[in-house]
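Take a look at chain A:
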Amino acid sequence: MLILIPLIGAIITLFMGGSKQKYAKYVAAVFTLITLVLTLFMMVNYFEDYSVLGENYAWIQTSLIQISFALEVDGLSILMVFLTALLSLLVVIFSVHDADEDRPNYFHALVLAMEVGLMGVYLAADYFLFYVMWEVTLIPMYFMISWYGGPRRHYAAIKFFIYTHVASLVMLIGIFAMGFQAGTMNGGVVDFSFATINSLMPMTSEAFQALVFALLFFGFAVKMPAVPFHTWLPDAHTEAPTGGSVLLAGVMLKMGSYGIIRVCLEALPLGAEYWQWVIIGIAILSMIYGAYGCIAQTDLKKMVAFSSISHMGMVMLGIGCLTEAGIMFAIFQMFAHGLITGILFMVCGMTGHKVGTREIPLLGGLAGKMPMYALFMMIGFMASLGLPGLVGFWGEFPLIFAFYEFLVEQDLLWMILFCLLSLMLTAGYYLWAMQRTLFGPETTKIDLTHAHDVSKCEGIALAVLVALVAVFGVWPDAALQFIEPYTEWIIGVI
Partner candidate 1 sequence: MDMTTIFGDYTAFAPMLILMVSALLLPGVQMLTKRRTVTWAFAFVMTIVAMAVNIIMLTGDFTGSSLGLVEYDGFTGLMNALFLAVLFLAVLVSNASVETTRLHVGAYYALMIGATVGMMFVASSSDLLTIFVGVELTSISSYALVALKRNDARSAEAAVKYVIIGGMSTALTLYGISMLYGLTGTTVIADIANNLTEMNWMVAIAFISMIAGYGFKIAAGPFHMWAPDVYEGAATPVSMFLATGSKKMGLAVFIQIFMVLFAAGTTCADIIGEEVQYLFAIIAAITMTVGNIVAIAQNNIKRMLAYSSIAQAGYILIILAVMNEYALTAGLFHMITHVFMKGGAFLIVGALICVGLGEKISDYKGLAKRAPFLAFAMMLFLFSLAGIPPLAGFTSKFFLFSSAIGGVDGVTSQWVWLAFVAILNSAISLYYYARVVKAMYIEKGTTTEKVKIPAAFMVAIVICVLAVIVLGIFPDAVFELCEGAAAVVMG
Partner candidate 2 sequence: MIPIEYFLVLGAILFAIGAYGALTKSNAIIVLMCIELMLNAANINFVAFGAFNADVMGQAFVVMSISVAAAEVAVGIAILLNAYKLRKTTELDDKQLRSMRW
């Protein structure tokens, strides 16, 4: 149902060309809103008894291969589903003015198509469907970048498209391997459903799991993206339109970490143990490398893109601990980062849109001219650097604590220094960027006469996110309660 609604919406808006294209945004808004309402309804339902909700239809049934159209929501996916529905709606609201310029019906159709794919990824309970949806997200994003993107959009779009496609194909090999292995164990019928594979895979040998884990992990790590597989991200973000960036960073990157938990951990616990130190190494590398990358950037949006790398590294760190707390707060950090990057990319998009450039050296003193803009930017940056009281802190503090606990067991306490360094750097680059863009003397290098403050629709979209950032910042348990049953279960698997 959650997939169907945006799909219908996408098709309708797609055909709203010509004179009707003005209304495309309302249609898109209505459909995303319906989806969000349904999601909330589902969350309430879930909240009542924490049971896994799902539906299952037979799809491709051959003598050898069984593929079903199975959807499922549990503690891992429910927040992601919520995030998808929310950000899609907000992107539509936020882009009301931006998208009016060039074929708004296509833009909104793409947003809705993205929503279809993303929902599909998070809801799928069958590897075939999962992979299908995984790839479905690529195409709208490709178009979004190359239609509505910046000057180097062609390069960025094709790089994004092919790089992530290669990764997903490698992942596909892993999926095949799991499917057939499960098939043999299951009496010759290759059933691609999560239930079958995830229950059979943990019984396989460590060598097999390690191999398959490597394949799958590569696919997910590119998506996350983890250093050194990240280079598509800064380019894609720099060129993507605001709405695209929000969805890309807010929800799409989470597909990677979601996959790691859902597939790699659930199905291949021995593989995870085998590669644990590699995961942690990559995670730490991402965190620090991403943070340093941020310092070096002059493009505001590119900086935020690198910060995503850094923060997703933190998610991976949580996963790498393979402890209940680690995974729990990795999921929470995914959620938190989704909300925060929403704000960040909207703000960065506004910078380019309203001021005309995102080059930090050209900016300065914008706070005087655009106070609301400055306020949102500051909240976003503060949340992202882990200021307590905002949601980012709960993705950071307990997560690093989980890592600390892990290190205590391993007797490798000094490694916590990496995390601390990354925290320090994070604060550094955000503050430095703020100093140079918002504060100081008003820039004379560019013409600011046409720079307007946040418009009403943009304000609404941002305010919703800010409110959520604050609410979950004060009351993290609201989100944790959804996650908890899941982590309790998965730790049993591991």
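Keep in mind how these were chosen: all candidates are chains of the complex that A comes from, given by their letters.
In this text, a residue touches a chain if its C-beta (ideal position, glycine included) is under 8 Å from a C-beta of that chain, and two chains touch if they have at least 3 such contacts; residues count from 1.
Keep in mind that this is a model prediction, so the values were computed, not measured.
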Neighbour of chain A by the touch rule, complex-wide, chosen among 1 or 2: 1
Partner candidate 1, residues of chain A touching it in the complex: 59-65, 128, 131-133, 135-136, 138-139, 142-143, 146-147, 154, 158, 161-162, 165-166, 169-170, 172-173, 176-177, 179-181, 183-185, 188, 208
